[in-house]
Each structure stands twice: as structure tokens, then as C-alpha cells.
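Following: one structure in C-alpha cells, then a few remarks.
Showing chain A:
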Amino acid sequence: MSSDFSSNIPIYIQIMNDVKLKIVSGEWEAGKRLQSVRELAVEFSVNPNTMQRALSELERDELLYTERTSGRYVSQDQSKILKARDQMAEEYTDNYYNSMLKLGYKKEEIVYVVSNKLDGKREEDKNE
Partner candidate 1 sequence: MLRKLLKYEIKDTARVIPFFYLIAMFFAVMALVAKQLNLGWLTGTSSFILILVGIAVVIITFVVVVMRFYKNLYSNEGYLMFTLPVKPQLLLASKTIVAFTWIVISFVVAIVAICVSLYGFGVNGTMLAEIMSEFEKYGLEKVIYFLIPMILLSILYLLAQIFFSITVANRPAFYGMGAASAFLVFLATYVILQIVQSVLTIFVPFSIELNLVGNVSASLSTKNMLGSLLENINGLTPTNITIGLSGYVFVVIMICVLFYLIGRMMNRKVSLR
Partner candidate 2 sequence: MWYQINWMVKGRKIKMSKIIEISSLQKKYGSKTVLDNISLSFEKGTIVGLLGPNGCGKTSLIKIIAGLINDYRGKVTIDGNIPNEYTKSLISYLPEKTYLSENNKAEYALDFFEDFYADFDRKKAEEMFKQFKLDPQQKIKSMSKGMQEKVQLILVMSRKAKVYLLDEPLGGLDPASRKAMLDIILNNYSEDSLVLLSTHLINDVERIFDRVIMIGESKVLIDDTVDNIRQTTGKSVEGLFEEVFKC
């Protein structure tokens, strides 16, 4: 919970990432109606104002939209969702790449490690 929050990133940004993940992964489907800010605040166990700020930012990024009378919804615009997904994927990849570099791996070695991993995963899938 709070130990999930790294210290120097504002909480609202971390909430944004959590919500983005839910959208991008499809856990919150496109067009899904969100609960009220307060209910979400309780679910994520954060201050409602913080929750509101996170949601507003995501609205600015067009991953969410508000219909004045009926509430907040996940965007139906698949291109936006895919774009967000791609952005997150790139971030994860960057992080992975930098971490591996720190371990001392060279670029070719990294490709090898990843490729091996994927082969292993393919085998697992075949055997299921």
C-alpha cells in the first residue's frame, strides 16, 4: 500500500499510473463507467482530492472523459488507449534496458537474454 508509493513521486502521479494500467490492460474496459471519486478514493485508499487530480489529468490525456450528467467514463477511443499502452511499454522497456546495463550486460547480450526468455515462454504455452 503506502510502501508501494516511492518517495519522490507525487502520489497523484502514482495513482494516475495505477489507473492507466487498469485501462490499458483492459481491466477497466473502454466505455466503462467509473465509480464516484469518493468510492475510488476509498478503493485506492487515498485522499479524494488526490484521486480527483489524478482523474483530471487522465481526462486531459483523453483516457477518460466526463459526461456532465452521467459521470466519468473510460475513453472509447482505442487509438488513445493503444497509444498509452505503447508509452507504458516503452517506459518499461527503458527501465529494463537501463537496469540490465547497470548489471553490466551489453546490448547484444540483452537481446539474447530476452530472446531466450521468449522462447522459453513459447514452450510453456505449447505444453499447456
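Please note the rule applied: contacts are C-beta pairs under 8 Å (C-beta built on N, C-alpha and C of every residue); 3 or more make two chains touch, one makes a residue touch a chain; residues count from 1.
Selection criteria: all candidates are chains of the complex that A comes from, given by their letters.
The model shown is predicted, which means the values in this text are computed figures rather than measured ones.
Interface remark: chain A makes contact in this complex with candidate 2 (options 1 or 2, touch as defined above).
Touching candidate 2 in their complex are the following residues of chain A: 1-3, 5, 7-12, 37-38, 41-42, 45-50, 52-53.
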